[in-house]
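Note that this complex is displayed minus one protein chain, with the remaining chains in position.
The block that comes next holds subunit A.
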Amino acid sequence: MLPDDRGHFGPYGGRFVPEALIAALDELDAHYRKAMADPEFTGEFERMLRDYAGTPSLLYDATHLSAHVGGARILLKREDLNHTGAHKVRNVLGQALLTKRMGKGRVIAETGAGQHGVASATAAAYLDLECVVYMGEVDTKRQALNVARMKMLGATVIPVTTGSRTLKDAINEALRDWVTNVDDTHYLLGTAAGPHPFPAMVRDFVRGIGVEARAQCLELTGALPDAVAACVGGGSNAIGMFHAFVPDESVRLYGFEAGGDGIETGRHAASITGGSHGVLHGSRSYLLQDEDGQTIESHSISAGLDYPSVGPEHAWLHDQGRARYQPVTDAEAMDAFALLCRTEGIIPAIESAHALAGALRVIPALREELGHEPTVIVNLSGRGDKDMHTAGEYFGLFDSGEVIG
């Protein structure tokens, strides 16, 4: 089972961090391995997921959507129904519980759209931990409601004014805090990226998505799905969905990256499709960079996918050909966003709309290849409440009051 002992997924992953953090990463790795082998820890984690977060999330047979698009059976993994409205609650509960076990009383987190910040503040409140959230100053303005949520939950939100003042700079600032306060602080990293053991640890905390979906699909349809689809920014919801299916060779894995205005425009956040090998935020993976290795700012209509790199396990799955990664533009995602609202009465996160748009795009080819109507699971990783301002502006709902259609 990857990664190796030093956190390498093939040539990716590893630890590209200041020496000052190595002791903390070693400590985290040791506690995490021990905790995952301890029935007391895993039992408590499962109890919190069940009783507090509301999992297993539903696998919903989207018959209206399926009928509308025709030629496929689309199943939605309803992570949007989890407490705090996204898959992220699984990761934060796991890491917060581990923080308690390590005897630390403070967590720090970074956030872009605010969802990981809200989830971290929630877990911290639930487990009585001090919580500080770093957020790019630009994002605090775009996501004022989520800033208020975090504060309501007792977290301190620190606007980051360095660099591009967005998610990547919030991560830099969180790393600086961690270097300074590592004795009593855990860095509750929000995605399956960063230095070892974060990519594997976050994956293990969110892998329940795929485990549940696999069992639910077998029960509902009597067979494995032909394909699963998820959106990919840093890659946590996607790796959570993919992991249980990796050994099932008949199941195609699709990761849909944020194509922004289109790969050819350079304004996107598709690090596998449009990036190259490099090191950022503690691990080697694909990233958006210029010819000098300086990070290029990413662009996406979805703040949650707006990240210039991707978790190392995705880089490895891509190179192995086990998962297929394709970009989805802002426009394609917003079309799928509107379609799901109208056919199923479900408002998805714009992140998740990328997964849906990508799935709809590949279904015809899949049907042709298989010779039958494919069953496709789409990970609906989050709900769209947080994105209504963006959607309202995109569809002109605030200007004219007209109904889209």
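Going forward, a residue touches a chain if its C-beta (ideal position, glycine included) is under 8 Å from a C-beta of that chain, and two chains touch if they have at least 3 such contacts; residues count from 1.
Just so it is clear, contacts and distances are computed from a predicted model.
A single chain of the complex does not appear, and UniProt lists its protein name as "Tryptophan synthase alpha chain", one of "Cytochrome c", "Flotillin family protein", "Tryptophan synthase alpha chain" or "(2Fe-2S)-binding protein". Contact with the omitted chain, checked across A:182, A:220, A:370 or A:397, is made by A:182.
Checked against the hidden chain, the listed residues A:99, A:289, A:329 or A:352 yield one contact partner: A:289. Interface residues of subunit A facing the missing partner chain: 6, 14-24, 162-163, 168-169, 172, 175-176, 179-183, 278-282, 289, 291-295.
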